[in-house]
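Omission of a single protein chain aside, the complex is shown with its protein chains in their original locations.
Coming up: subunit A.
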Amino acid sequence: MKLTVNGTEHEVEVDPNMPLLWVLRDEIGLTGTKYGCGIAQCGACTVHVDGQAVRSCQVAIGDLNGDVTTIEGIGNPETLHAVQESWVEHQVAQCGYCQSGQIMQAASMLEFNPDPSDDVIDAVMSGNLCRCGTYPRIRAAVKTAAAKIREA
């Protein structure tokens, strides 16, 4: 099976029922995408498929129909994505384990709506669980990122 992740094509020999999450983590070795619940309840595994945020634990690799972008694909420590930049500025992370998913969710939202209302932010970001409770900073960082994206 072939898939394109962050612009690179990969070929994997796995059960077509294997979720994209586990192809990324254990087959390709991209571990920025996290396993948290396996049932689309925590959002830690959020990636983009053709730009749309999806829970990679719910996408069977055999059903994958589009190019995949992971947290490693939107920016890196040297060149941060606007959302990552805002996450650093606000020092959002505590344990940080959920933050790849939070950032991917926020980046996708802002791609479609660079000026989300507070209610939209609450609604869209509430699918991503943060056990450390960094929500106040997530709200603030999303707004900062939105402003950056609008100004860009």
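Just so it is clear, contacts are C-beta pairs under 8 Å (C-beta built on N, C-alpha and C of every residue); 3 or more make two chains touch, one makes a residue touch a chain; residues count from 1.
Here is the rule we use: contacts and distances are computed from a predicted model.
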| item | value |
| --- | --- |
| Protein name (UniProt record) of the chain left out of view, among "Isoquinoline 1-oxidoreductase, beta subunit", "ABC transporter permease", "Transcriptional regulator, PadR family" or "N-methylglutamate dehydrogenase subunit B" | "Isoquinoline 1-oxidoreductase, beta subunit" |
| Missing-partner contacts on subunit A, residue numbers | 14-15, 18-19, 21-22, 25-27, 29, 31-39, 41-42, 44, 70-72, 75-77, 80, 84, 87-88, 91-100, 103, 121-123, 125-139 |
